[in-house]
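Removed from the display is one protein chain of the complex; every other protein chain stays in position.
Labels for the chains are A and B, by order of writing; each one numbers its residues from 1.
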Amino acid sequence: MSKSTKKLTLSKKHNLTGWAFLAPGALLIFIMSFIPMIRALILSFKAGVGANMNWCGIMNYTRMFQDKVFIQSIKNTFFYLIIQVPVMLIFALILASILNNKDLKFKGLFRTMIFLPCATSLVAYAIIFRSLFANNGLVNLVLVNLGILDQPYSFLTNTTSARIVIVIALLWRWTGYNMVFYLSGLQNIEYSVYEAAKIDGASAVQSFFRITVPLLKPTILLTAIMSTNGTLQLFDESVNLTNGGPANTSITMSHYIYDMSFKFVPNFGYSAAMSFLILILVAILAFLQMKVGDKRD
Amino acid sequence: MYLFLCIVSFISVFPLYWMVSASTNKSAEVISGRLIPGTYFIENLKNLLTTQNIGRALGNSFKYSIILTVVSLVVCSLAGYGFEIYHDKGKDTVMSIILLAMMVPFVATMIPLFQMVSKAGWLNTTIGFILPTISTPFLIMMFRQSARSFPHDIMEAARIDGLSELRIFFQMFMPTMRSTYAAAMTITFMNAWNSYLWPKVIMTDATSQTMPMVVANLTEGYVTDYGMLMLAVLICTLPTAIVFFCLQNAFAEGITGAVK
Partner (left out) sequence: MKRKILAALLASTMILSLVGCGGNGGAASTDDGAAATTDEAAPAADDAAAPAADDAAAPAAEGEETLTVWCWDPAFNLNAMYEAEKVYQKDHPNFKLNVVETPWDDIQTKVTTAATSGDLSTLPDIFLMQDNAFQKNVISFPDVCADLTNSGIDFSQFAAGKTAYSVIDGKNYGVPFDNGAVVACYRTDYLEQAGLTVDDFTDITFDQYLENGKKVLEATGKPLISMQAGECDLIMMMMQSAGASLFNEDGTANIVGNDTLKVVMETYKKLKDEGVLVEVNSWDEYVGSIVSGDVAGTINGCWIMASIQTAEDQSGNWAITNMPSLVGVSGATNYSNNGGSSWAVTTNCKDQALAADFLASTFAGSTELYDNILPSGALATWAPAGDSDAYGAPSDFFGGDAVSAKIVDFSTKVPSNITGVYYYEARNAVATAITNYINGADIDAEMQTAADTVNFNMGQ
């Protein structure tokens, strides 16, 4: 009896210490993110041009489902999400486990080189990719010389290839970034576990699936949520590589929202409403991912 | 395996090579697709230094990024630790709510945020730059996830030794989680360094412009000098690359001398 009361006070104390630890971070998020979000939510029930806004009920929310360009942008964004996120995460995981090998030579150099793409400034990256996939760009040059293509193909002005270029660009830019999390996550796994598995006759593939993946689960969940979030808010690639074209078939939701706010006659109520749709979509996906991946043993 | 790594590395590094060689060529040569290094580097550098105040922009970028990274790591790792080590239903729920904060595109919350920062008189200041991104759901979650592998029995032992909770955090958690901190530092520094939309709204003085803003300046004229632009971009990329190179051993070389 007395033992259990003691346990209770201890857990109470723990509980409070926990809140104290997370309070500064949580409060900052509350002030710097949630207050603006609530204001944006209020704005999403208003309509009007520029600074003159009036209440309009849920009009902005019904409006977006009649907006053909926005619907197109949702489809495009999901195309990127479905193809790019799984491929990228698997690829990053493979690279991380190769580069975690203690016997590998030059691993510092390899790691840095693979990380470099996401450090590259956006301006350079956009110019370089556009020039690589230009009509007289390097990719066309190589393909034509190898005899795969008869004549240069205009990658960025055809719907499918423009979308694929965006996916390739995303893979190029973010794989190394995700690799960083896996590499750092792998350090928390005792290397001796791998050695023991090796002695037991497990192949590299087997230890990848039996040891690496299960032990990295918290990190995989983290990167999956972050990549889903990042892709649903994708902006840079759509603006800088294809400018949403050809004919809006590669435009993303965030790109359209940005245009609606700063390029077109500003309609912030509508922009805010569309932004909250993104919130709902990401939240659902993240919730599903947490349900699957966030279990403590 | 080496072949595979070499191919991947080549693809990753090629654009960087392109950038370096472009910064040594004339503008017209760059857009005509010349890939061989030229002799125009000094000229590009001279042009860049006369048209833009690179020193000031670099200084600003370093100041904002370093302060943000340090403050952010402390605040977020405390929070992530709190969420995981003392986890219960309530905290898990709060964590889920906090995650919502990153799911709205910044464009939507930017204007209310601007109103707050502008009212407080923080335009053109370091605090205005860092405040909205000190605490991010992403970093908190990253520390929460990695705290999961922090051994509980060590904590119990430390508590029995009479260490306070805060000292356990600073003296045991921080050193053990070195690799997580190094990875978080790399990523936070990079994000701070490259952030653009927010600084472009709150930095209205020439004296507070950051490096990405200078790069944007160079792309906006009637004539773009691509050689000079690529040099500026190279200067803008180097700090992050160097930070990564210096920190990568820390986050990828295992826990040496960890508490057992």
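A few notes on this one:
We take it that contacts are C-beta pairs under 8 Å (C-beta built on N, C-alpha and C of every residue); 3 or more make two chains touch, one makes a residue touch a chain.
This one's a predicted model, so the numbers in the text were calculated from it and none came from an experiment.
Shown as candidates are A:101, A:157 or A:203; the residue that touches the absent chain is A:157.
Summary of contacts with the chain left out: across B:96, B:171, B:224 or B:249, the touching residue is B:224. Although one chain is hidden here, its contacts on chain A can still be listed: residues 8, 12, 15-16, 19-20, 23-24, 27-28, 31-32, 35, 47-51, 66-69, 127, 130-131, 133-136, 154-157, 242-248, 259, 261-268, 270. Although one chain is not displayed, its contacts with chain B can still be listed: residues 26-28, 31-33, 51-53, 55-56, 59-60, 110-112, 114-116, 118-127, 131, 197, 200-201, 204-209, 213, 216-217, 219-226.
Everything below uses one rule, namely that only the chains that are shown with their structure count from here on.
If you average the CA atoms of chain A and of chain B, the two centres end up 16 Å from each other.
Listing the residues of chain A that touch chain B in their complex gives 14-15, 17-26, 28-29, 32-37, 39-40, 43, 95, 98-100, 107-125, 127-129, 131-132, 136-138, 172, 176-177, 180-181, 183-189, 191, 218-219, 221-222, 225-226, 229, 232-233, 235, 253-254, 257-258, 261-262, 268, 271-272, 275-276, 278-279, 282-283, 286-287, 290, 296. Note for the complex: chain B touches chain A at residues 1, 4-5, 8-9, 11-13, 15-16, 18-19, 31, 33, 75-76, 78-83, 85-88, 90-91, 94, 96, 98-105, 107-113, 116, 131-138, 140-142, 145-146, 148-149, 165, 169, 179-180, 182-183, 186-187, 190, 194, 196, 212, 215-216, 219, 226, 229-230, 233-234, 236-237, 240-241, 244-245, 248-249, 251-255.
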